[in-house]
Structure formats: structure tokens, C-alpha cells
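Here the structure is laid out as C-alpha cells; the discussion comes afterwards.
Apart from one protein chain that is not included, each protein chain of the complex appears where it belongs.
Right, chain A next:
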Amino acid sequence: TEKMNQIRSSRTPKRPLEVDHKSQTDLSAWRKRGRTDPEKSSQNHQPPGGQKNDINQKNDVGGKNDSQEVSLEKALSYFEKVQGRVSLRNNSALQKHLAAVESIALQHGLPPESFEILLNVVLSGKFADTVNTRLLKSLIPASVIPENSVVTAVSWLCTNKSSGSIQLLFLRWLITVFDFIDHKEQVNALYGFFFFFLQDEKLCPYVCHVLYLLTRKENVKPFRVRRLLDLQAKMGMQPHLQALLSLYKLFCPELVTITLPTKTKTYFKNSEGPWKAAMNAVRQRNQGSTPLTQAVFLGTAQPQSRKRKWNTQLVLPASSARNSEVGTEKYCDLFSTDETFPVEQLQTFPQLLQNIHRLEFPSQMGSVLTNPLLLHYMNCVRDESIYLRLYYWMGQMLQEECTWCVVDNTNETEFKSFLETIYKAECFLQEGFPACEEFLYKSLPLWDGSCCRPEILKLVSWIPLSSSPEIKSYLYGPLAQLFFTSSLYFKCSVLESLKELLENWLNCNVIDMDPEFHSLNTTLSGLVTVVADLIHFVGRLSTVGLRLEKNSTLLLIFVLDFYETVCDMYLKYNLPLLILPPAGVFYPALLSMDSVTLNQLCYIMYRYRTNLVAAKENEESKKKILQFKFSNETYREYNQYITAMVGCLWTSTVFQKDTHPQGLRMDEELLNKTLVKDFKTSFNIVYHPAMLGYSVNFLKQICPEDTTLNFKLIKGKRWDWYLEYLYAQGLEGLKVFIESSINRVSQAS
């Protein structure tokens, strides 16, 4: 019963939220009652299960948050439906909902859909001014303000149902939140309506400010200019009228012929008033730390920091470079070929193609990283200076923002997304950046292996091919250190990125034969050396890694993936290099407990064979002038492996025939001592631990009624059936291996 009580008490917290809704939805009521109340009210609904108070309280806190959301919806629906004039004093429902809206607005800001409802309420004069003022003051946006709400608000404004002070406050609000309105086409269309309100003396300054924000060239009409001049004649030289007139003059100098004082003063009073502080607070709360695109001055934000933060912008907008040849401005209209296409307008690929002859890179090269069209353009242009600029900026930014190299920097998410951007640009261009390579060489020795791990490993895979010896100490050294001391998943990730690195290098050789873009002197032997070094490095890593992880299947899969790329280098990538996996990889794979790895190993050995056979044929046919040939040593090594494998899986002779120094050769006496019966066949395709599942299933299918598993049945004709069964189960690698490497003496038996 104790347990039942516990279960019941942990379940019942849900009920109070539905039953006693009233007492929990109103936050201000909570606050008034004081802190002892939560316990009291929860205990009212719980059976006496004292220990469960923690869960209850937790659920209550959760309940409070839920009730906040609920109360906003309720408040909005209340405001939507309320009719007639309601006074604040007597109506507790109004008070409650008003308080709810205010508190939510101050904490998180209001969601977009609430603005229309609330603005309708405010400007339609249903409530007294006190209510309207409070509502207007709490119109703080959480994200954006939909345009429709502003349009309906203006239409209510025109009905003049609200009082003058409310109208004024509304205009002030509109000016403050102007930037939050999502689209402004319809608001712009209401220009004439706003212009009409100029006649109201009290509203005039604020209307001028709104018009100042809205005015575009097409809004400047002669009758409007005349109206403004009339107003000025009536009211005298007012700064707000001056502002609007000077803006009109800026757009259409020919329409505004009066002289205006050219000194710019503050035209408009700062009307941001009660909303500004609240908006800042909401924004900070919603976004956490200030986004990097805001400039933060040293001293106000981080007094102790030694870095200047105003110059770090990792995401740069593309802006056109300013034409410094001012003298030629006059001629620009005549010779349209001199005119450069502004980069901000470049949106589509056809645009790029049409304007490619008059496109100029933006003033900050860093902005090309996020712009695929500019990246295309960068590929075509042969100007060295753009690469200089880009690499300089990238190098500086990586150095500055690296979270483990620089002491003060703890902003990991931004650096992560910056690294991600660089990686995407590299994938797009299909080549690595030298600045990035240098950064990796400098920072990998200091890396802890966990900070920004996926991003760094992805960038490693784009390190450009080069024959410099630095790569060994700067890349292989630190990677090996981290590899040996890290978790299984890190090992797998490193192997994956090294596989991709190999593929990128091999692709380099196949696709890009242009010697200009390689720091290598593109001798084939140079390339072969570098690739061979990488493969041997991975071989060493894999051997030790498998030992450390006790031949973990996951690690084996990644290792064999790497060798799957290696085995086909000759045929697929045209590189005359064949490197077999080390014994520390081969034997664990051969003796693994998993059929997936065994299958993959078979496939890999089959591909090696195909490559070797093709190389031999080319050599013998002497059609091509060969600069190389695979040494006899390679063939011998392969034969050794294949003997072991066939002996293991097929002929059951592995313990005698395997001549590899690290192989499975064992004396018969030793094997007898193990007291294992039939040890000779213990690793063939029937009895191998990886294949045992298949052989059992097979036996069950051919002799369903026989419960004793007699494996000896699988011979002769049934052996062929067994092979067909295995192939049908998806063991393609095994299939090609057997078909290629094993000569069946008698097919019929």
C-alpha cells in the first residue's frame, strides 16, 4: 500500500491543474499569497504521502508555467470577446487577464498573434484609458509583429473612437517597434492616412516621425510638400517638420526649393520611452548572450577582457566595394560597362551569368563564405589578391576565436557554426583552404579532442594534398596522441575523417591534373609517397586501436571502410599503389564474431585480387608505358593472406597452411591440448562463430523436425545449397570472394 500511495501521489498532481484552475493560473495571486501557499494548496490535493512533496512541488512549478501559457490564451480570448464598456475597478476578470498579459509581456514578450487582438481592444475605446495605457505599455514583441495588426490598428485609429492620449501613445509605440514589423508593404500603402493626421497639433511631431520612417521616393508628391510648407507657415519652424522636409529634399530636390538649415540636429525626441528597457530585457532573456553580429564596445560589456569585441563578426553581410575613383562617377551613366553590378542584388544563378563580366567582390571577402553564387564566381576569377584577402581574414578569425587557444573565449557555439560554414564552403568548392590547414596545424596539438569535435574532424578531411614533411608532425602526431587516449567513438570519427581525407586526395589526382594548384611537383611518385604514408599511418592506428578496444565490431567496421577505399586505388582512382591491411587488422577481421565484418573482409580481398590481376594484365600486355609495377613482394603478401583465408573458411587447413608470421599456424600437439574436437573445421563457413547463426537457420530449414543440429549434414549437395542460402542472405562479399578465389574441383557432387 505504501507503493500504491506513492504511485497515487505522483499521479495526482495532474488533477489540481484541471480542478482548481482558478487559484493557480493567476500569477499575481500566487505572489500575494506568499511562499508557504504552494505547499498548502498542493497538500490539499494529495493523500498524506509526505516524502513525495518534492515531486509535487516540481509539478507545481511546471504547472505554473503551463498556467502562464493557458492564461495568455484565456486573456486573449477574453479580450477578443468582451463587449461594451467595462470598468476596471469592479471587474476581477479584467484585472486578472490584464495582469496576466502584463506579466507575460515583461518576461518573454508577446507572440505575434496577440497584437491584433490587443490593438483592436485598445483603439476601439471599449475600455477606459487606464486599461488601454496598461495594454499599450505591455505590447512588447517576442519576435515579430504581423503587418495586419498594424493595418487594422490604423483603421481603428481613423474611426477616432480612442482618446487623444491613447492615439499618441499608439504612435509612440509604433515608432519604437517599427523595426519589428515583418513586412511593410501594406503599412507603406497607408502613407496617405498617416499624412492626414498631420493636422492634429498634438499628434503632429509623432506623425512626422512615423512618416520619416515610412517615406520612400514615390511618396514625395508636390501636394504633400505644399501641405508641409503650409503647416510650417502656420506653426513656425518646427524641427519635426524640418526633418520631413529635408528628407523630401533628399529624395526630390527639385520639389523642395526652400533652403533648409543643413546642420543636422536631433530632429525627433527620443520617444522610445517605456518600451525600450523592457524590450532589451526581453531580448536578452530570449536570446541569452548578445548575438555576435551586434557590436559590443569594450568597457561596457566586458571590463576585464583584453580583447576588442567590436571587430569580431563571424558572419559578414556582403556589401559592395565602394568605387574610389570618384572622378569617373559622371561617366558611369554613359558607359554602362563601367558600372559594377552591386553584390547585394545578386540573388540567382542566371543573374550571376548575365553580370559576370561586371561583378566585383564585396568589400569584406569573408562574406563570400555564406554566398554560393560568390563562391562560384571565386572559382572563375584568377586574381591572386582575393585569395590573399580571404585567407588573411580567415586565418585571423580562426586564430582569434579558437576557443581552446585563446584564454578568454568561451563562446563555443559561434565558433562551431563558423567552422561549419568554412566546411560547407570547402565542400562546395571541393578543395581545402590553406588558411584553414595552417589553423589546424597550429591548434591540433593544443586540442582536447572534445571541443567542436565533429567540425574539426570534418575540416581535417579537407586538408590539401602536399608533400611537405610538416604534415607528419603537425597532423599525424597530435591525432595519434588523441586517438590512443580517447573513447571508441572518437576513434571511429577519426578513422572516418581520415578515410574522407584519403578520398579527397585521390580525387585530386583523378580530376585535377593542373599543376598550378598543387604545391606538389606532381610527380606520380611524390603523390604515391604521400598517400602511402597516410595509409601506413592509419594501419598503425587501426592495429593499436583494435587492441585497445578489444576488436570492437564498430571500430572494425570503420577500419574496413577505410581499406575498402584503399583496395580499389588502382582501378578506381588510377593510382599505382596497392597496400594490404596489416596483420593486426586482417586477423581480427577474419576471426571476428560478426558476419558483417567477415563479409566486408571477403569483399575487400576480392577487390585486391581484381586490382592485382588487372595490373598484371597491363604489365604483360605492355600496351602502356609503365612507370611502375607492383613488386613481387606485394603479390606474395597477398597470396599469404589469401591462403590463410581460404584455408580458414573453406579447406579447413588454416592451422597448417598459414605461413604468415602473425598468423594462425599452430602445431597439432598444441591444438590437441585445447581439447576442442574437430578443431580443423572450427573456422570454416559452417562453424565460424560469425556464420554459426546462418548454418543453424539453414539446418532448421532443411530438417525442420530434427532438433539436434547435425552440422555434418552440410556437405556435398547440401554444401552448395548452403552457399546459395548464404548468398541469398545478402553476403555479397562472401559470394564474390568464393567465386573468384576458390576453384571448385567438382561442381556436381
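Just so it is clear, a residue touches a chain if its C-beta (ideal position, glycine included) is under 8 Å from a C-beta of that chain, and two chains touch if they have at least 3 such contacts; residues count from 1.
To be clear about the criterion, contacts and distances are computed from a predicted model.
The chain that is not shown carries the UniProt protein name "Centromere protein L", picked from "Synaptic plasticity regulator PANTS", "26S proteasome non-ATPase regulatory subunit 2 homolog", "alanine transaminase" or "Centromere protein L". From the options A:Gln396, A:Ser466 or A:Ser552, the residue with contact to the chain not on display is A:Gln396. The chain not shown here is touched by just one of A:Asn188, A:Ser363, A:Gln481 or A:Ser740, and that residue is A:Ser363.
The residue from A:Ser92, A:Ser385, A:Ser525 or A:Asn697 that touches the chain not shown here is A:Ser385. Mapped onto chain A, the footprint of the missing chain covers residues 212-213, 243, 247, 250, 262-264, 266-267, 295, 297-299, 306-308, 310-311, 319, 321-322, 324-326, 363-366, 384-385, 389, 392-393, 396-397, 400.
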